[in-house]
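Worksheet: the structure to be examined is printed underneath.
Omission of a single protein chain aside, the complex is shown with its protein chains in their original locations.
Showing chain A:
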Amino acid sequence: MITLTPAEIDALLLSLRISGVAVACALPLAVLTATALALGRFPGRFILDACVHLPLILPPVVMGYLLLIGFGTRAPLGAWLYETFDIRFVFSWTGAALASAIVSFPFQVRAIRLSLENVNHGLYQAAESLGAGPIDRFFSLTLPLAWPGIIAGAITAFAASLGEFGAIITFVSNIPGETRTLPLAIYTAIQTPGGELAAARLAALSIGLAFTGLLLSELAMRRIRKRNAS
């Protein structure tokens, strides 16, 4: 059994925490956005769609730079958040979580939207004729039927944020124990003379993590699909 060094454990736990918080905070918003995109008919739908997908096509460094201008302590929004709620994103793990959430947001929205669009529209008509209003239908039909997509979206987004590098290093720098996640630790190891072995160990850890995530998502999807098949 290979034991992990304290620095490796630090990086691993930090990565898990940042990705976990990022996904958990973004999930409700992702469900809402996906619902609006899948079922809503409103002006500006196309623009919302484009904005959601922006992080997919923008270089991560640009994302990090934009976050820095927006949420830096001297930027208006960042300063206001800091003074009013004592929330500081720059150089802190919460900033890393914010960057991860934004970058992985499109993965969640896409998966959830796909499963929402797959729900047989006739079921909503049936529910409506049985007396269910729109909010009632959302909680009794939409949400439970979209579970496979929500789970899949959350897991994909989690995996994507575990791998986020550019936006994090640009926005919150590379501080051990605070913002040095697994990819940043690998990068640091490679930059350090004689750090090849450390880099290889961390890379292996990343691969193991990715496989576990995939396996879990596949298992969850199978169970839900079996239940929802009609």
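Please note the rule applied: a contact is a pair of C-beta atoms (placed from the backbone, for glycine too) under 8 Å apart; a residue touches a chain by one contact, two chains touch by 3 or more; residues count from 1.
Definition applied: contacts and distances are computed from a predicted model.
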Listed names "Molybdopterin synthase catalytic subunit", "Molybdenum ABC transporter ATP-binding protein", "Protein GlxC" or "5-oxoprolinase subunit PxpB", matching UniProt entry of the absent chain: "Molybdenum ABC transporter ATP-binding protein"
Contacting the left-out chain in the complete assembly, out of A:C25, A:L54, A:L114 or A:L141: A:L141
Option touching the unshown chain, where A:Q125, A:T192 or A:T212 are the choices: A:Q125
Touching residues (missing chain, whole complex) on chain A: 120, 122-123, 125-133, 136, 140-141, 144-145, 227-230
